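A protein chain is absent from this complex, but the other protein chains hold their places.
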Amino acid sequence: MHEIDLLTIVTESILKERLIADLKIAGATGWTLSAAQGEGPRNRRVSEVEGGNIRVEILADPVTIARIWDMLKDSYFSNYAVAAWQSTVQVSRADRYLGNESQG
Amino acid sequence: MHEIDLLTIVTESILKERLIADLKIAGATGWTLSAAQGEGPRNRRVSEVEGGNIRVEILADPVTIARIWDMLKDSYFSNYAVAAWQSTVQVSRADRYLGNESQG
Amino acid sequence: MHEIDLLTIVTESILKERLIADLKIAGATGWTLSAAQGEGPRNRRVSEVEGGNIRVEILADPVTIARIWDMLKDSYFSNYAVAAWQSTVQVSRADRYLGNESQG
Amino acid sequence: MGVGEFDSSVQYDFKVDLGASLSMASTNVLSVPVLVFLLGVISVRLKADLRLPDPVYQATAIYLLFAIGLKGGVALRASEPADVLLPIVVAVALGIVIPIAVFLVLKWVTRLNAIDRGAMAAHYGSTSLVTFTAALVFLDALDVSYEGFMPTLLTVLEIPGIVVGLLLAKRYASTRSRVEDATSRDWVAGDSVSRDWIREVVLGKSVLILFGGLVIGFLTGVQGYEQVEPFFGGLFTGVLALFLLEMGVLAGRRLSDIRTAGPGLIIFAIVFPVFAGTLGIISGYLAGLSMGGAMILGVLCASASYIAAPAAVRLALPEANPGITLTSSLGITFPFNLIVGIPIYYLVAQALESWFL
Amino acid sequence: MGVGEFDSSVQYDFKVDLGASLSMASTNVLSVPVLVFLLGVISVRLKADLRLPDPVYQATAIYLLFAIGLKGGVALRASEPADVLLPIVVAVALGIVIPIAVFLVLKWVTRLNAIDRGAMAAHYGSTSLVTFTAALVFLDALDVSYEGFMPTLLTVLEIPGIVVGLLLAKRYASTRSRVEDATSRDWVAGDSVSRDWIREVVLGKSVLILFGGLVIGFLTGVQGYEQVEPFFGGLFTGVLALFLLEMGVLAGRRLSDIRTAGPGLIIFAIVFPVFAGTLGIISGYLAGLSMGGAMILGVLCASASYIAAPAAVRLALPEANPGITLTSSLGITFPFNLIVGIPIYYLVAQALESWFL
Partner (left out) sequence: MGVGEFDSSVQYDFKVDLGASLSMASTNVLSVPVLVFLLGVISVRLKADLRLPDPVYQATAIYLLFAIGLKGGVALRASEPADVLLPIVVAVALGIVIPIAVFLVLKWVTRLNAIDRGAMAAHYGSTSLVTFTAALVFLDALDVSYEGFMPTLLTVLEIPGIVVGLLLAKRYASTRSRVEDATSRDWVAGDSVSRDWIREVVLGKSVLILFGGLVIGFLTGVQGYEQVEPFFGGLFTGVLALFLLEMGVLAGRRLSDIRTAGPGLIIFAIVFPVFAGTLGIISGYLAGLSMGGAMILGVLCASASYIAAPAAVRLALPEANPGITLTSSLGITFPFNLIVGIPIYYLVAQALESWFL
């Protein structure tokens, strides 16, 4: 078993395509998405009309996860409803979740 | 990055409105909910007719999370199908997830 | 509060019935399932036609979780699209999540 | 004409009735909705549950409730207020009497505690939309007429039975909580939700849609209804059939629990509906309803709720065992009513017709 | 015939008109779709939101868009190109003029910043499918005819208003970003998405379905349409009613925000549609449309988008406050148009008819 980082992002469903594209740019090799609803301190969303939130999980190495955090801070936090949290989990085939850049 | 507690509650979907109201009373500033199905040791549910389980995640400070645990023990565990677990995660904007009471 | 293991499995939705049966054989006393979508490095799936992925969470003792990992390695990893990760969480009624075998 | 001739003539009539009854029963059993229900049950046996996706199932329920209400509202407007008033009063009375009867009878035939008996009373005191609807489809197929305002009675009968059943259980619960201390913590929760349950029951979504449909039908009248008739009228039986696929699966899953229910509960779940149905038919005739209308009121009394009541009971009476109430209402009474009950209530209504009309 | 007689005759005519107007207004308010919308609003007040499940709601939207497009395409094929061209040109012009007017008027009556005014311009410059559809149902109920190619104008009017609104806001935004530095980090993101937003708007799913339906209707013609008429034609008003249940809930949730909107915005959300609607009706007459057609063009101008525009604005102009635009378009203008606006635009079209036709 190997340690790897798991980042969970909850945001407006309208951002689905854009977020997935940005995750790939940041170097994520995969993602898992579920539909979600929610409330938070900001709660300023158009998604009410568009079908709620999305909840995206990304397994990746710490470098990639840090790059995703930067991306969230730059382009998402100020304008959109986002909650994100990170933890360390154990996987058995760690190489699947590591991008090419950080594998060296 | 700051440490914060993440509590996940899985319970009967019929309790959705009541649980969310109770979370707010306990001081949570937000929640994220997904639809779920499940089986467990109790498995005594009316939800079969009503559409399964809900899976609710709450980021909050330890004091609030403890209050939610008390609430679950008092009003939910004995009568309803509930599974709940807690872990510690890292967030970047911790103040968003802290209630007024515990911020002092 | 007691420590317990939480295993999350994301796989093709067509495997739902088979996976749940295998979890029970491995000794899990419960599971929680949500619908999900995703992409990964393998990305060879028929589920596109059949409705995406499933995301299954299992709380269990380390012995049971290890048995599930073995089962995944033997029967799932080579042929199917699977991501799985494990962490340790805290629960209040640990005995609910422990099978008979491992309670001795 | 001698006695012999008279007798044989009676016999002859009886033969005709039997043939008619059989053809009528087969009209019911061989209707698409009932057959689809059986398909759903069988699919569970074959471990290939033919469920509709949840959101579609929910939308189908909304459609059925609203369509029934809408048609009822249109018909209500065309009715004389005087003709409607007495049936409504009678329906309210039945909604109070039946759950009390359930509560008492169950004490006698089962060992259920007061909480579970109150939960059962809430289920059998309320009604089943689908049983009601299947009875309308049945009468339509036989070309038997009934009062158009029957959905009004459905709406009226939905709530009181649940409230009475919950009150019966709560009365016991409060007594008990004064005696036992070990469970007192639960009662804190029980109390804290007490403010909610009447609201939950009276303003439940299914009641709101049904009642909303009724009011909208009343306001829009025949003219407004015509614009939406192809959707809410023409498709009705087909959508009902689809809904019954899911009901068949849900009932089929309960079938295996019947063994554990005990003979008392099984007998109750079959005999009580016939008793309550007959009571409803007689009350219907006394309230001035036609044969078709009296039969439908009988069906309303005979049927047990498995949507509104379970939800209300779960929230307001969490100590009750849903296994018992759902097995009984959804696993036994619902299929019984759908398959043999409806023709029986029709025969009873026919048999009693000459006494009243 | 003396003046007195003439006067009284006018008065008499006027009385008839008033009666007709009232009956027409009640035809609108008492139609099933409008009543269902009100049921949705009321359900929010009763805290029992009668929402459709999300996937069903989305499918219903696809159905309505496609059905409208399909019927429009079939009718377009039967139209003379010459009759269609001028209305299309006029519609494009309105799609440019109206958002500019919104941008300017709002500066005058509210304190909104340029970004929020641009967002509002995008919403009011685009159109509302449901308001449009409700107007068609209204005219159908009154047996008033209109050009079959009106869905073409709906399609034409959907996009330009959004683009113009966004451009107005962007122009300001780029000015600001040169001045202020504190927010510069946001503008990086704003820039990185700039390549997307025109694509997002022009190739949004709702436009694609509407336009796809239009082309398919045009290609398949009456003969092909007949095969799918029971589905896309017969059910239309009923499905619209179901959709309006959800719209009622969404609008109902916005109602409580109206208080916070400020008097300027509230007045704007009611008065501007009447102004834009009248402009649309006049333009419609000038473009050679019939009374029914001119009224529908008025409805298109008067209505504000709450599906395509909010999505586009959220992606391309994230700094805009959706609370303001949605409260205004969905919470005020949409119910206003649906309930009183449609009869008003009809009266205006009738009143202006003699000037043009």
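Details
Think of it as A, B, C, D and E in the order they're written, each chain with its own count starting at 1.
We adopt the following convention: contacts are C-beta pairs under 8 Å (C-beta built on N, C-alpha and C of every residue); 3 or more make two chains touch, one makes a residue touch a chain.
Not measured: the values here are computed from a predicted model.
Among the displayed chains, contact with the absent chain in the complete complex occurs for C, D, E. Among the residues E:L18, E:V228 or E:V271, only E:V228 touches the chain that is left out of the figure.
Among D:A141, D:V222 or D:A351, only D:A141 touches the chain left out of the display.
In the complete complex, the residue from D:A25, D:L39 or D:L203 that touches the missing chain is D:L39. For chain C, the residues touching the absent chain in the complete assembly are 12, 14-15, 18, 35, 44-46, 48-52, 74-76, 78-80.
Panel shows chain D; residues 30-32, 35-36, 39, 42-43, 46-48, 50, 52-56, 137, 140-141, 230, 234-235, 237-239, 241-242, 245 of it touch the chain omitted from the view. On the side of chain E, the interface with the absent chain consists of residues 53-56, 58-59, 62-63, 66, 70, 203-205, 208-209, 212, 215-216, 219-221, 223-225, 227-228, 230-232, 234-235, using the contact rule stated above.
The rule is short, and it goes like this: only the chains that are shown with their structure count from here on.
Chains that touch both chain C and chain D are the following: B.
Seen from the Cα centre of chain E, the chain whose own Cα centre is farthest off is C.
A rotation of 120 degrees, rounded to a multiple of 5, brings the CA atoms of chain B into register with those of chain C. Interface residue usage between chain D and chain E, two copies of one sequence, is largely distinct: under half of the residue numbers at the contact are used by both copies. Separating the CA-averaged centres of chain A and chain C is a span of 21 Å. Note on chain placement: the centre of chain D and the centre of chain E lie 43 Å apart, centres being C-alpha means.
The multi-chain contact residues of chain E, meaning those touching 2 or more other chains, are 54. The residues of chain B that reach two or more other chains are 34-35, 87, listed in rising order.
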